[in-house]
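Note that this complex is displayed minus one protein chain, with the remaining chains in position.
For subunit A:
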Amino acid sequence: MRPAAFEYHRAASIEEALSLLAEFGEDGRPIAGGQSLVPMMNLRLARPEHLVDINSLELDKIERTGDTLSLGALVRHERYFNEPLIAEHFPAFLDAAHWIGHPTIRRHGSLGGSISHADPSAELPCVCVLHDATIVARSVNGERRIPASEFFISAYVTALEPGEMVVAVELPIPQRKQHGAFIEIAERMGDFAVIGIGAVLELDGDTVLDARIACAGAELTPVRAASAEQFLKGRQLTEEVAQEAGQLFAQSVDPVNDYRSSAEYRRHLIVQLTSRTLMRAMKSKA
């Protein structure tokens, strides 16, 4: 459980980091908190020949520009809890943050790291898909802006090219007040979710004007609930309607089946948690 040999480089600027990553191509990896990469290296499941340490780069800002909230790739998870703009505009994001790992992981782990690692059951990729985030990636060739829906390609596979790294995540600030929630089920607190569901609602009283629902842990990437979202529009949200939305969502996904959880159980959880998350989002209105 010791990593294979690698060279360590500490980048002093984004330009230097990008130029190092360009030089190393597939053999280089940026490292920030190392919460996923270091264990994988110790197990020799990842064997980068070069690590580019980006911890000293100025990528840790949270700022609003017009209708966009931009979070730097180096924002550590524990900061989500103290950010009024997240609390005000992205309650589902805030709710999800409570489910991320343990305090140590939240202190060291970074937004860019979690997104780039793309674990199928992680909270933040799901939140990005839920909020229609844009992933900002840079390389020596310039900047690419990738919609979250196109960023996550498969388990641990993203749209990032060799030499490219995530520098920020942009969340569109909604025009109207939104209500949101995130609930997950895991064997133990802090484990990766068996199923996690995030929901965002725009409401007029109890009537749904707009809904977005996303799920972590069901498939190899986070999935949105197009049919359930459509179904909810214009409906009064009741327990029964929420259950029905859950059923619609569950029918539209093809959950993985592994030694820990059956596909059948995951499908069942999607129904239950979708319903609960919708009701929790609505109740957060009060």
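Please note the rule applied: a residue touches a chain if its C-beta (ideal position, glycine included) is under 8 Å from a C-beta of that chain, and two chains touch if they have at least 3 such contacts; residues count from 1.
Convention: contacts and distances are computed from a predicted model.
Novice: The hidden chain: which UniProt name fits, "Proteasome accessory factor PafA2", "Carbohydrate ABC transporter membrane protein 1 (CUT1 family)", "Citrate lyase subunit beta" or "Oxidoreductase large subunit"?
Specialist: Record says "Oxidoreductase large subunit".
Novice: Which residue among A:49, A:88, A:143 or A:187 touches the omitted chain?
Specialist: Only one listed residue reaches the unshown chain, and that is A:187.
Novice: Identify the residue among A:43, A:87, A:140 or A:209 that touches the chain left out of the display.
Specialist: Candidates A:43, A:87, A:140 or A:209; residue touching the omitted chain: A:43.
Novice: Mind listing the subunit A residues that contact the chain we can't see here?
Specialist: 1-2, 4-5, 39, 43-44, 185, 187-192, 194, 259-262, 265, 268-269, 272-273
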